[in-house]
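Handing you this structure, nothing more for now.
All protein chains of the complex are present and in place, except for one that has been dropped.
To keep things simple, chains are lettered A and B as they appear, and every chain counts its residues starting from 1.
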Amino acid sequence: MHKASVLERTLRGIALTLVIFFFMFPIFWIFLMSFQTNETILRVPPSMIFEPTLTNYRSLISGTLEGSTATLEIRFMSNLYNSLFLSVTSVTVGLLLGVPAAYAFAKLKFRGSEDIAFTLLSFRFAPPLLVLLPLTIYFQKIGLADTYLGLIWVYQLIVLPLILWIVRGYFEDIPSDIEYAHRIAGHGFWSTFTKIALPLAGPGIAAAGLLAFIFAWNNFIFALVLASADKQPVTVGALAFITASGINYGQIAAGIMLSIAPTFALALYAQRYLVEGLSLGAVKG
Amino acid sequence: MSLSLTDIRKSFKDDTVLDGVSLEVPTGKTLVLFGPSGAGKTVLLRLIAGVIEPDAGVVEIAGRNMSGVEPEDRGIGMAFQNFALFPHMSALDNIASPLTAQKQSKSAIQSGVQSLARLLKIEHVLGHKPKELSNGQKQRTALARALAGKPEVLLLDDPLRNVDAKLRFEMRLELPRLIKDQNATVIYVTQDYKEAMAFGDEIAVINDGRIQQIGTPEQVYLTPANTDIARLFGDPVINLLEVTPQMGASGPFVAVSDQPVPLPASHSGDIDRPCILGLRPEALSFASPETPGTIPMTVETEAPLNEKTVTLAVTARGREIMLSRPAGTPGPRSGPAHMVINASAALLFDRATGELIQGTTDAQAQGKVA
Partner (left out) sequence: MSTHTVDAPKKRNFKISKRYLPYVLSLPALLMCIGILIPFFTAVAYSLQRYRLSQPWARKWNWGENYLNFMTDPAFWNTLKVSLTYAFLTVGVELLLGLGIALLLQKRTRFNNFVSIMLLMPLMTAPALASLMWKLMTNPGFGVLSYWATLLGIEDMKWASDPSTAMMTVVIVDVWVYTPFIMILLLAGLRSLPRQPFEAAELDGVPRLFVFWKITLPMLTPFLLTAVLFRVIESIQQFDIIYAMTQGGPGDKLTVFQVEAYLNFFQSTNVGRSAALLMILWLITYILSTIFIKNWLRLRERARGEG
């Protein structure tokens, strides 16, 4: 390889430091803020030296917010719970619907299969409001408005194309001969699907599930349009929270940290599959 | 279980892979399906196994039409060229797969796998996953899995293709006995003519999706249906010389280096027809110049080949000829020499089509006259 000169290495080092600083600083700063009281946050100039406190997290978890004027009930924990419930159930439903379909698209080419697969893919790129706005009116009529069921259904819009296209790739990678061998050995179609195809595509299914969870968790617009306060996930809840609490910035920061922690953890855990998932299977990491 | 295929056709998009294939394999016999890659052998096996459906034609096992019968219900065992082992299961579970499908008891499965593993010498690796197995062990595991269910029809798709030469040599000796012991009807696919000759009760030569010849190994070797088959069977390869039959005083003959090689009288109808003369290297032998009818030539080089010694020579006309003789017998190493042709082993092919000319029988010749 090319031997880098001292100057070049220095420049690279500086560039990389700036990059890391730009992308990491906000997370770091909000993290610090979440352990501060309003007093230390409002200091000018801002400083990294303070006495850390857990009161922000404590009051978020206990559900009572001590504002400057009065004590408020806050639903942050219920928002967090909504996020968890919506994401887990959406992904579960998405896997139940998407994995068999992915198998059909990958292994049993049938008339219209490509058209359906591409239509589903194109949903991934259509403006979500285009579907959401008419849906609010329909949901009012059929009673799905402001229900978990309605939300879970709409969440399939992001979850299903992702699962379908990632898992399909993993099914395509299974040599047909292996499945044939299992059939010829005397096992039926379903046995071959569950004992051969599913285990061999297992890592892909897990990765797709984790990524779909991250996308569902991070979604904002679906719940903003379709959910009222008691069904809202953290993404929407946090926005309401900032208006409600007004000036208790430490708690907002703590709320943000709690809201992004799960996706960070999952991303670290599933990092090997992130590239593939983010590009819907077009690029392998 | 006898196996019969009638006029099987299969195309993928515009690509015709099988173009009217018909075959019969009697119960307990082994048919070798021999042909170059891309001839349609593997597709044919898959059709028999039922994992793909033919566009037209009938597959019958034990006289029963298999159309619409699922692969798992056909009572077939199959070994794949690429082994197709289940990568997430141990060798034991791979081999046990047909037995679990038959819902056999745990102990029956255990003993069934053990006895096969002992037979194929893979007992010590039964706990390993396929990726921990050597190629030879994979191949034996795949074979064991194909045999485990005691199938009455056994399909072996070039099982020795992807193993090293030493193992192939061993298995060539072991496999025929193993197959015979199964009492199964076997279709064995190979591209190796020696395997074909060694394993087959019959050989079906397939090319471009058509069966070109079916016969016993001797028939295929001694009377190949065309020059392609003649070239594919035999090592060293058959000598093919362009000739034109002529009529002489004692009957039809062809001239090789100005020496007449007599043809059977049945070739009287082929005078002046452009032909190819096929001479197996072992039909040619060295002779002293005094022997009548010898052909002069120049020996270029010689090489040992298995139990034979092969000599490459050039005739006076510059045509290359290969002769073979049993190893250890004397023969010239280089320089001028003479050879004689065993005319009774000569084969005559049509030059335009490459088909073997069987020669019109006397009866037909008389018919023509009358």
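In the analysis below, contacts are C-beta pairs under 8 Å (C-beta built on N, C-alpha and C of every residue); 3 or more make two chains touch, one makes a residue touch a chain.
Quick caveat: nothing in here was measured; it's all calculated off a predicted structure.
In the complete complex, the residue from B:Asp19, B:Glu70, B:Asp228 or B:Asp350 that touches the missing chain is B:Glu70. Listed residues A:Leu60, A:Ile74, A:Val91 or A:Leu135: the one in touch with the omitted chain is A:Leu135.
Residue-wise, the contact with the chain that is not shown comes from A:Met33, picked out of A:Met33, A:Leu60 or A:Ala181.
Contact residues of subunit A toward the unshown chain are 1-2, 12, 15-16, 19-20, 22-24, 26-27, 29-30, 33, 41-46, 96-98, 100-101, 103-105, 108, 110, 113, 116, 118-123, 125-135, 137-138, 153, 156-157, 160, 164, 169, 172-173, 186, 189, 214, 217-221, 224-225, 234-236, 238-239, 242, 249, 252-253, 256, 259-260, 263-264, 266-268, 271, 274-276, 278-285.
Heads up, the rule we're going with is that only the chains that are shown with their structure count from here on.
Taking each chain's centre as the average of its CA atoms, subunit A and subunit B sit 59 Å apart. Here subunit A touches subunit B in the complex through residues 175-178, 180-189, 191, 196, 199-200, going by the rule given at the top. Of all residues in subunit B, only 46, 49-51, 70-72, 74, 76-78, 80, 82, 84-88, 97-98, 101-102, 145, 149 touch subunit A in the complex they form.
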